[in-house]
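Missing here: one protein chain of the complex. Every other protein chain is in place.
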Amino acid sequence: MLSLIVFLPIIAGLIILAVPSSQKQIIRIVSLLAALGQGVLAVLIWKDYNPALPGIIASPNGSPLGSFQFVERVPWINLDLAGFGPLNIEYFIGVDGISITMVILTALVSAIGVLSSWPIQKQVKGYFILYNLLATAMMGCFVALDFFLFYVFWEVMLLPMYFLIGIWGGPNREYAAIKFFLYTLFGSVFMLLVMIGLYFSVTDPITGNHTFSLVAMATQSNYIKDAILGPDNVVWRYVAFIVLFIGFAIKVPMFPFHTWLPDAHVEAPTPISVILAGVLLKLGTYGMIRINFPLFPEVFQAGMYVIGIFGAINIIYGAFCALAQQDLKKMVAYSSISHMGYVLLGLSAGNSEGMVGALYQMFNHGTITAMLFLLVGVIYDRAHTRQIDKFGGLASYMPVYAGLVTVAWFASLGLPGLSGFISEALVFVGAFSSVTTRYIAMVSVLGIVFGAAYLLWSLQRMFLGQRKPGAAYDLVTDDDGHQHIHFHDWNGKLDLDARELTMLVPLVIITIVLGIYPMPILGMLTASINKLVEVLSPVVLSQL
Amino acid sequence: MFELPSGAEIQSIIASLKASVGFFIPEIYLSLLFMLLIVIDLVIKSKKNILLSLITISGLAGSLFFIYQQHSLQSGELFFGMYVLDEFALFFKYFFVLSGILAVVVTMADEQFDREVKSMGEYYALIVSMVIGMIMMASSQDLLMIFLSMELVSFTAYILTGYFKKNQRSSEAALKYLVYGAVSSGLMVYGFSLIYGLTAQTNIIKIGIELAALGSHSSVVMMLASLLIITGFGYKIGAVPFHFWAPDVYEGAPTPITAYLSVASKAAGFALLMRFFYIAIPHSTVSWSSIVGIDWLTFLMILSVASMIYGNVVAIWQKNVKRLLAYSSIAHAGYLLLGLIVMGKLGTQATLFYLLSYFLVNFGAFYVVILIANKTGSENLDDYKGLGKTMPIAGAALTVFLISLVGLPPTVGFIGKLMIFSALLAKGSLYLWLAFIGIMTSVISLYYYMLIPLNMYLREPKQADNQQINLGVLPQLIMTVFMILTLYFGLFFTPLSDFSKYSSSLFGIILQ
Amino acid sequence: MHSLIQLSIVVLLLPLLSFVILIFFNRRLPRRGDFVGVGILGTAFALSLYIFWQVIVQAYDPAFRVAWDFTWIDLGNVPGLGHLEIKMGIVIDNIASIMLSMVTLISFLVHLYSTGYMAGDKNYGRFFAYLGIFTFSMLGIILSDNLFAIYIFWELVGLSSYLLIGFFFEKESAADAQKKAFLANRIGDIGMWLGILILYSQFHTFNYQEIYANLAAGKFALSNGWLTAAGILLFMGCVGKSAQFPLHVWLPDAMEGPTPVSALIHAATMVAAGVYFVARIFVVLTPDALHVIAFVGAFTAFMAATIAITQHDIKRVLAYSTVSQLGYMVLGLGVGAYSASLFHLVTHAFFKACLFLGSGAIIHAMHHEQDMRWMGGLRKQMPWTFATFTLATLALAGLPLTSGFLSKDAILAGAIGFAQVEGGGIFYLIPFLGFFSAMLTAFYMGRQIWLVFFGESRTHLKPADDHHHSHDAHSGHDDAHAHHGVHEVEWNMRAPLVILAALSIFFVYSPDPLDGAKGWFMKMIPTPSTVVGSYQNHSDILHAEVIKTSHEENVVVEHQNNKHDAAANATSQTSTEHGEHFYADPRQAAVIHAGHGAHYTAIYISSVMVILGIGLACVVYVFNIIDPEKTAHAIRPLYLFSFNKWYWDEIYQATFIRGSVIIAKMLSWFDTHVVDGIVNGVATIVRNFAFLNNSFDKHVVDGLVNFTAFTINTTGGLLKKLQTGKVQTYIVMLIFVVFGYFVFYFSRLVY
Partner (left out) sequence: MDIQQLSIISIYHYLTISALLLGLGIFAVITRRNAIVILMGVELILNAANINFLAFSKYNGGMEGVMFSLFIIVIAAAEAAIALAIIINIYKLFKSVDVSRIDTMKE
């Protein structure tokens, strides 16, 4: 089942490979079907998921699967390393509370991404092949429980992304694409070293062989004492943790490794921005939760404070940068940086409230930011510009659009009743409750105000008041005296059309529902998070 | 002063020669093939014709059968320890024969030959002889044998490099190659002579024993000798700082030969280096520095680090794809050396695996480059603009090969790097810094490798016509096969890895 | 579930229903569905009136309390804490039921009023929708039983206020005002949020009854300073919502919204929510926190009053008077006159709503003229408005026989008592400011009455240029009844005025026109015992029980509640006999006692003050003995200071707003030029590098994402120079390498 949800897009990609590139509609429909299939599977998985099982590490009764669900585990590579012994790589996938939410998110976002890719005309075939490859890789990262498998998916993600930005992107796309590629690769290659180091340091309790299984790695008793990353080798463990952390932090992106993000977003086409902000950024924090922290708990304990500080920097720094942007999309990009800061802060708290908040924030940021980028795309399609000061008074002429923007914007600034609020609140609750990060939390709260500031300001400049001189559209008064606006070379519907609504409305509904009753997602998280906190935290517990 | 051997001795000598011949069949077969080709060439005078190449391919393929036979044989010395047959040697026999076949295949695709040369006969013959030479390099266990086989390879390489007689760059490359090669092999021989002087032996196993006994005695001479020898080997594997010939030769030589040199003769060099390094240099139990003067490990580390950094960094600047790949091959020599440095079975396995992956990928890349050059008549980066649209399969294939050269999953190149780094880390944190440099440089390498897809896909072609260029069915098929193999072995690499493990046992030495 | 709870849930959800219906379907409904809004709110009011009846009249019990909650977020079995849940719940006690009916009533009246006032607006339907969601969130604040829920609804009223202030969003001023309001509130909210977090981090619950119980049990691990901080931070929420200094600046601008909104939100209910919230958390406020609150309140009351004197815009005068009155309430809480300030909250809600609706009627009639200088003589044209407006004004000024008199004097009495207990000195400033502001209030209200209703109409005096700054939204129906002059408004706008005015008379609240303490209100809303006083060994029965019950099933909760209601009944009976409640904390007891003592002093002083104020107003505006223009000229600096609202806006603009914008610009510069700029900067360096003769393409350079890449590239540029193409140089290098290493090694060998 999981395999199916992972490889469905690739299958679609292969089908598309056979379709002649002139048949654009068929290609689109095939990928849409694949995405919807993913969605259906995700719902099924969600339905059958048992939230009581924690996952995270091997379950006490020693079953190597841990209490993961939908586990599929087949030996993949079984070979003999000369003078070292067997090298076992498994095709080992499964979900626990942490990953299932991300699986659902990924299915959702990639389906919406396909919809928003509909208008793309340039090399449709190539586009959707790469898109499906990307979708598979993302999904794979979230379900992989074997470090090797995870790494493969992780790296496979880069190339399609490079081309998707580089070929279908904006004017400065080459720069953005290669920047993204180099930055992320720089982060991940060191992960390779750590991965090998871990392999040599960990043995599977059952077979006694070395293993790549993350589940085994998350249990400290499986480490060989004097191995390179064994408990005795404190220094290297710290180094490994930092290296891994930087690798993931680049994806998050965490200050000061964030500069690829604004470029990538500004250049990328709308669907890719949606994917990028909606899913890829989550991979960074997901990696931290799945790999970085449980494998090196004691280092995490020592590093909580630093991580928290970086989180706070992200929150406030991102908000300030967003405040200064003229380009709407760039503003949204920086807002993502700010919001991912909440995730970091929540993780750094190291207690259940904070981590649940962080996870929930990951989900919500996925949906909300997807919404934001889609909305930016809508106006960009019409006006061919994203300069905030090229608009004004839109609310009078595009009421539906304005309404949705208002909802999305308020969701993003954490208005109660919309999902973003709950996650941010939980993050603060957690961060404040933990003695380590209390003061950091007190500082980060400023983010709430500045977040509101840049969002409301942009809202006002674009939608309220009157049309500004030099705006990207003309005022036309039709014969019965009503005023309308007209965008240059845009013949489509002025306000949102059906396709755009089909993309946006589900997201809005999700945002509202999860804002009123979060348990559908939180319920799946809590068990795993509590387990994780247990794994992580003699120190944290003593603080409570 | 030299008394003649008695009849009995002569009998025994002849007997052992007879015995040895049984182990020598593939080489003999190939030599016959070599002559056959020359004869055929004499019989049918013609420009590049399909028949010759087919004969060559089939002939080389036939040799595989005899090589396969040798698995059943007990591994051992022959010709009085001059020559050895073991799994390690077998591995390279396959390797070289296959690379010879591929060289011919690539040559068939290259249309430049039609323009440049009249007769192709001795070309194929030379390729075969080069195969023989390399096979012998991989199996020789005596300084004399080493020298002879190296020269055999070098000479044929010189000629092949200069095969486009009308072509300035080709001839220039040949000259440079020749001068540089002659000097360095001369120095190597001088080093041999010193070793011989110190140990009175030419068989490297005996040399190893002698040196172990010698200890730190006359270490300066030893030092000089090893330096000179490394010069010779370093030139063969094209590692910094003995690489200078490589870029020019790779650029000037006919592209198939470039591919052939960059894979096969490099591999031969490594075979030789490994055998010599593992066997002749005593390292059995005692740590390295205990034998003063034979500080080979440090040499190799310097070589490897320098190659990785230099090759990758300078490649950033290249505009000519062939030259770019030349520099990348220098860098890859560095990575291969990493596996060597580890000095263990795992290291050997990793190196062999890396060689296999490099073999596959590099030939693929050069093949695509040739096909593109056939159509565009150029190997400059700028002329690659927009090729992604006009020749999609070629573009895709080349991208895959380049990704594999960077070492990204899911390609075989990634596994190669994985094995190398595993071998390094298996020694704990001892070689971590080497792994670190390797990682860093591979990030750099991504940059210049991606320049090619960048031009092919992200940029518009100069002339606006976007209709597809047809490369012909067979070449596209071959490209696809290469591409699929690259991906397949990237995901299911057990056979390759097992094969390289099986082959990682050298005769006369037990690696831990 | 208790029947009252069920009812209250219905009351809570009805306005939300109205919102949902109207936001989606208003264009499809006849009359844009205003009847839906009005009808629903009418029902809601009826229901809450029933609740009021049940709670206040039937039960008549100071300690009446019904609670119900449900698990909202279940965090599972949290390590170190055990099972952790975040509950949401509803609590109904006297104050809640009173507020409930007050809010629904005013909201209902405003709905009714708006059917007249907003008629013909192009977003007519959406207006009622917004009113609906506001009412919903306001009721949420009133009913919810925990800090988290209060915070949620707190933000939601912020949202609805944002939407309603910006209802005429085509006006830049309105758009500015709504943003300002929301941000000012947010600043307050983060303080409140931090306060909540401090309490939560100790007890891991948001339910305030449980928090109080834990505090009373002395479970607060942190230092007492943290507790004070918590109190002050929580109070910051009130500072934002109730427009206390220093966050008062948004409220006057909020008058950009439609006048009914000003009446409902920015006079009667939402701004009072801050006070209500402080009352809810009254018991956790340490004496220090209370002092801060008292001073902030007193200062706000005074400052706003001084500003109100000089404003011309009729709504702005009322706005500042609102700020000032809120200052009174906060002051009251600060000095511990708990019930008095809540009392003032309610009375003020009614008469201020009446005033705003009245002013709305005037503005409506004057075709959206808001400047009092061009009004005058309206008493003849608009008798109803005149009567009600005057009555409300008297209440506001605090003349005897009005509700305002009762509540305001109770507060002032409390202030005096407080000053006495605190040992005088600086603390006498508080009652002093209070009384002085009372005089100012009387003065500016007198001024307003006179300018608006008496004398002759001054419409013609208006300079032509600043004519027609009327809402575009209204242009349509402006033309509809332009040119036929000022006239009384229709019934649907008149009725609310009358009702509200009636509610500003004393007997509604107390039989004794001079003493509110004799009235039902003050009896039903006794001051609760603080839980952070000097000693907390026997915290009263109520908390003990709630902490027990709240962990059990809802049924049990009610059961327990009923039981302790009975118990509490007994205590209240005993307490009402000898006049006072029993207070564990001596300071609190003393303050309250002194407050009762100071009752009559307060009455005398304040009456004098009010008379003075009104007299002064008459002297200035009726008999023209003093010419306001001249006086203003004579004391120009003071005049300007007041007229420009103490320059707070300018100060904030110059410091915080400009400041943060500058920081933002700086950081974003830093981002592009330093963090990322290493890219481009380096790129240029590399491009202009002297020895790089070969033009190598821009993207290579740009691709170098960081400094190492730069070095890599330049070293590459240098290294490639080694490849001279001359074979002999190659060999030289070869020899050089061999020889060099040999020499190096040799030297190593020698030394």
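Think of it as A, B and C in the order they're written, each chain with its own count starting at 1.
Just so we're on the same page, a contact is a pair of C-beta atoms (placed from the backbone, for glycine too) under 8 Å apart; a residue touches a chain by one contact, two chains touch by 3 or more.
Remember, it's a predicted structure, so these values are computed and weren't measured experimentally.
K.L.:
In the intact complex, which of the depicted chains does the undisplayed chain touch?
P.N.:
Listed by label, the shown chains it touches are B, C.
K.L.:
Which of these, B:Leu187, B:Ile415 or B:Leu471, touches the one chain of the complex that we don't see?
P.N.:
Looking across B:Leu187, B:Ile415 or B:Leu471, the contact with the absent chain belongs to B:Leu187.
K.L.:
One chain is left out of this view; which of B:Gly22, B:Gly197, B:Gly377 or B:Pro495 touches it in the full complex?
P.N.:
The single option touching the absent chain is B:Gly197.
K.L.:
Among B:Leu178, B:Ala239, B:Ile257 or B:Leu300, which residue is in touch with the absent chain?
P.N.:
Considering all chains, including the one not shown, the answer is B:Leu178.
K.L.:
Using the touch definition up top, pick the residue from B:Gly100, B:Gly133, B:Gly162 or B:Gly234 that touches the left-out chain.
P.N.:
Answer from the full complex: B:Gly162 touches the omitted chain.
K.L.:
Quickly run down the residues of subunit B that touch the omitted chain.
P.N.:
Residue positions of subunit B that touch the missing chain: 2, 143-144, 147-148, 151, 155, 158-159, 162, 165-166, 168-169, 171-176, 178-179, 182-183, 186-187, 189-190, 192-194, 196-197, 200-202, 247-248, 251-252, 317.
K.L.:
Can you list where subunit C touches the absent chain?
P.N.:
On the subunit C side, contact with the omitted chain comes from 694, 720-721, 723-728, 731-732, 735.
What we mean here is this: only the chains that are shown with their structure count from here on.
K.L.:
Let me have the rounded angstrom distance from the C-alpha centre of subunit A over to the C-alpha centre of subunit C, please.
P.N.:
36
K.L.:
Nearest whole angstrom, what separates the Cα centre of subunit B from the Cα centre of subunit C?
P.N.:
Distance between chain centres: 79 Å.
K.L.:
Show the residues in subunit A shared as contacts by 2 or more other chains, in ascending order.
P.N.:
Only 174, 178, 182, 186 qualify.
K.L.:
Give the residues of subunit C touching no fewer than two other chains, as numbers and ranges.
P.N.:
699, 703, 709
K.L.:
Applying the document's contact rule, which stretches of subunit C touch subunit A when the two form their complex?
P.N.:
Against subunit A, the touching part of subunit C is residues 72-81, 84, 148, 151-153, 155-156, 159, 166, 169-172, 174-176, 179, 182-183, 186-187, 189-190, 193-194, 197-198, 200-201, 204, 660-661, 663-665, 667-668, 671, 675-676, 679, 699, 702-703, 705, 709.
K.L.:
Can you check the complex and tell me which residues of subunit C touch subunit B?
P.N.:
694, 696, 699-700, 703, 709, 712-713, 715-717, 719-720, 722-723, 725, 727, 729-731, 733-734, 737-738, 741-742, 745-746, 749
K.L.:
Can you check the complex and tell me which residues of subunit B touch subunit C?
P.N.:
For subunit B paired with subunit C, touching residues are 175-176, 179-180, 183-184, 187, 219-220, 223-224, 227-228, 231, 241-242, 244-245, 247-248, 292, 295, 299, 310, 313-317, 319, 444, 447, 451, 454.
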